[in-house]
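Data first, discussion second: the structure below is written as structure tokens.
Every protein chain but one is kept in place in this view of the complex.
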Amino acid sequence: MTGAGETDVGQAMYELASSLFPICRSLTGQGVRDTLDVLAQTVELQRRAVATGTPLFDWVVPPEWTIRDAFIKAPDGKRVLDFSASNLHVVGYSMPIRRLIDLAELKRHVFTLPDQPDLIPYRTSYYGRTWGFCMSHTKLMSLPDAVYEVCIDSELKDGQLDYGEYIHRGRTEDEILLTTHICHPSLANDNCSGLALLAMLANAMRGRDTRYTYRFLFAPGTLGPLAWLSANEDRVGRVKHGMAVSCVGDGGGPTYKRSRRDNAVIDRVMTHILTGEGEQARSVPFSPYGYDERQFCSPGFDMPFGLFQNSAFGTFPEYHTSADNLDFIRPEHLARSYRIVTDAIDILEEDWIPISLNPKGEPQLGRRGLYASVGGPSSGGHSTMPMLWVLNLADGRHSLIDMAERSGLPFSQIIEAARRLREHDLLRPG
Amino acid sequence: MTGAGETDVGQAMYELASSLFPICRSLTGQGVRDTLDVLAQTVELQRRAVATGTPLFDWVVPPEWTIRDAFIKAPDGKRVLDFSASNLHVVGYSMPIRRLIDLAELKRHVFTLPDQPDLIPYRTSYYGRTWGFCMSHTKLMSLPDAVYEVCIDSELKDGQLDYGEYIHRGRTEDEILLTTHICHPSLANDNCSGLALLAMLANAMRGRDTRYTYRFLFAPGTLGPLAWLSANEDRVGRVKHGMAVSCVGDGGGPTYKRSRRDNAVIDRVMTHILTGEGEQARSVPFSPYGYDERQFCSPGFDMPFGLFQNSAFGTFPEYHTSADNLDFIRPEHLARSYRIVTDAIDILEEDWIPISLNPKGEPQLGRRGLYASVGGPSSGGHSTMPMLWVLNLADGRHSLIDMAERSGLPFSQIIEAARRLREHDLLRPG
Partner (left out) sequence: MTGAGETDVGQAMYELASSLFPICRSLTGQGVRDTLDVLAQTVELQRRAVATGTPLFDWVVPPEWTIRDAFIKAPDGKRVLDFSASNLHVVGYSMPIRRLIDLAELKRHVFTLPDQPDLIPYRTSYYGRTWGFCMSHTKLMSLPDAVYEVCIDSELKDGQLDYGEYIHRGRTEDEILLTTHICHPSLANDNCSGLALLAMLANAMRGRDTRYTYRFLFAPGTLGPLAWLSANEDRVGRVKHGMAVSCVGDGGGPTYKRSRRDNAVIDRVMTHILTGEGEQARSVPFSPYGYDERQFCSPGFDMPFGLFQNSAFGTFPEYHTSADNLDFIRPEHLARSYRIVTDAIDILEEDWIPISLNPKGEPQLGRRGLYASVGGPSSGGHSTMPMLWVLNLADGRHSLIDMAERSGLPFSQIIEAARRLREHDLLRPG
């Protein structure tokens, strides 16, 4: 399904991620809208907006945050911290402030990473009604004892929560839901990578004839999924498979976090795919801390919804720091992630339940040219085994996914075997 | 629930065990009654007596055994073996004997441990109608060929089987049954330790408001449980959880032997607790050889009833020898065992099934002060994760025990999280 070669896809994803990187995103505000504008050049997004104050289950859409400038100025007038240098410097949703404070008080408002002294941390305080800066520990330690001018030129006022949605209509109303969070500022892996992957994938779906209807959600973490869920409660039952996609540009993993159900079809499909993705690949059980999956897997919904990443969030040193930059993600890693998601889609699209038309004994593959005509051990080799497995399990109780799981053979070989067998009228769909 | 500090509890248990140690206990007789008298100083026991000849299912209460003195006297009149030196010297339930025999015949009536030549074994012959001595192999080998006077001043006559019971009434008639055997003579770990633990625990229950009714059984092995079962068949269904407690004073284990059901709630609770008790801790499957559990887990009852020990019976060299003395058990080991049993009781008492009042999406912990207000990986740390797990599994199909098992978090963190969430009206009991 990838169409373009992996490298092209990876390069294109990398370029899209690069163009998204500089934008200062947050839970709400202009940065989110600017990001949706960029994505709209790749995929025809439907824009959604939810007004400040709107209740979303247990939550309420907060005021919209605007940030124009921020700095810490030394007595000599030099900016020792400047928002324009990195949008990580300001704690997300900081209240406006402008005054003179001494170093001791300043330190109470500055976040650093003493164990990674040269990195700037990423911090937010959406509901804390406070203000703060983030800087490298080295820089903070270098500040002389003095009176500093701190300024955060921000605003919190009624506005809206923005998100984007792309729907690809399939032959059925059964849906596959793919989501990615749009609320992080200049962090490349988390999550310009996820935005780029789903945008490219959504674009690739155009004009494709599919069984499933596909819904792509580009939305702020937590509140975005809650906004969609509260607006689409009646649709939840149609979602047969779902995944959040984030942190898909680094060289770790790949990692799939299973749904709360633990053995949903999407869980089994992704786990099956990852068995072929090398030493580092991991299928890990659900836990209620993470990204969008925590909302879709809440007990009131309990959807078949997992999380796909390369390195799992929180496990790599660059996570939520200024080191999560455009050097940290690579086109080849993005391309592999893209392929894995498309492989999953292909499997879900192509899965079916074959029923053997010759269930009694093994059909004679030889006279149909489906079997090495001169016997011997090699007859059990790659070309024949998938056909033998499909025929043996074609009792109407096994889907192709079940067959790939039981045989341990790649789904691609099972689907191909089933196709050939059906061509020869040895199978019918159940 | 321990109330007193662990060391105090351990010291008190050790002292109680020490006062029980010298008594010559057997299946029946004055030693059992003397032991119940000592225990009665700590816990208000109800005394039960079953007359000789009473049928107990496939068994019959045997005659009561009295032992006054026993010795082996050398030609020079010196006692080469003297009951007063150790009540292990006489095979339990030995018939009375007094005559002269040569060394060869004597040896046919003496049990030793050639592999542990300096230890006296513990042996009984409840139904064998025979007589015998136990001594160290070294001592036996040192005996010159001569004619010896053997004397066992014992008596077997109609009497009774004694046992003690303590009932703590809870708010419900659902029962937790805790038993320990009272039939072993001067063996400290097996089983003065178990007697001390249950006596201290029963005492600690006084005045405590509990959901469950607690039944403590201090009874001779095999026949004691059979006596209770035959007298309480109608009550068996009320016993929701049970455990035999023995050999809880040594430094091994801890070891929990699961019930015949293998996954009863008590099995899961004890296994969960033991995961936190270090390298040596073991949860082992049921086997039909052991202590009281073999009666409660017989197919006609199949109760949710396990066995708690430190070292498993039969696995330590001191087992059933004179080396199982007051040096072999330690207050700190007794204290740990006491804590583990009380932990299990706390879990059973405090378990409940929470139902989320905000099942759709994750409730906003932040505005309730339940969530670190400045985000970041640490938000997934200890204080928050238990709450996220409880909320995620609060669908009415998971008890707190289920949640501790699935999350792998200590039950104490789960119960505390559930308490806080309920305080904030995020949960209701199912």
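Every chain is named by a letter (A and B) in the order it is written, and numbering of its residues begins at 1.
Definition applied: a residue touches a chain if its C-beta (ideal position, glycine included) is under 8 Å from a C-beta of that chain, and two chains touch if they have at least 3 such contacts.
These figures come from a predicted structure and were not determined experimentally.
Across B:P22, B:G237 or B:P288, the single residue that touches the chain missing here is B:P288. Within the set B:H320, B:H333, B:H398 or B:R420, the residue that contacts the chain not displayed is B:H320. Among B:T222, B:Q309, B:S322 or B:Q413, the one in contact with the hidden chain is B:T222. Chain A meets the missing chain through residues 356, 358-364, 366-367, 373-377, 379-380, 384-385, 388-389, 391-395, 407. Take chain B: the residues that touch the chain left off the picture are 56-59, 91, 111, 121-128, 130, 132, 222, 225-226, 229-230, 233, 260, 287-289, 294-295, 297-302, 313-314, 319-320.
We take it that only the chains that are shown with their structure count from here on.
Between chain A and chain B the CA-based rotation angle works out to 120°, given as a multiple of 5. Separation between the centroids of chain A and chain B, computed from CA atoms only, is 53 Å.
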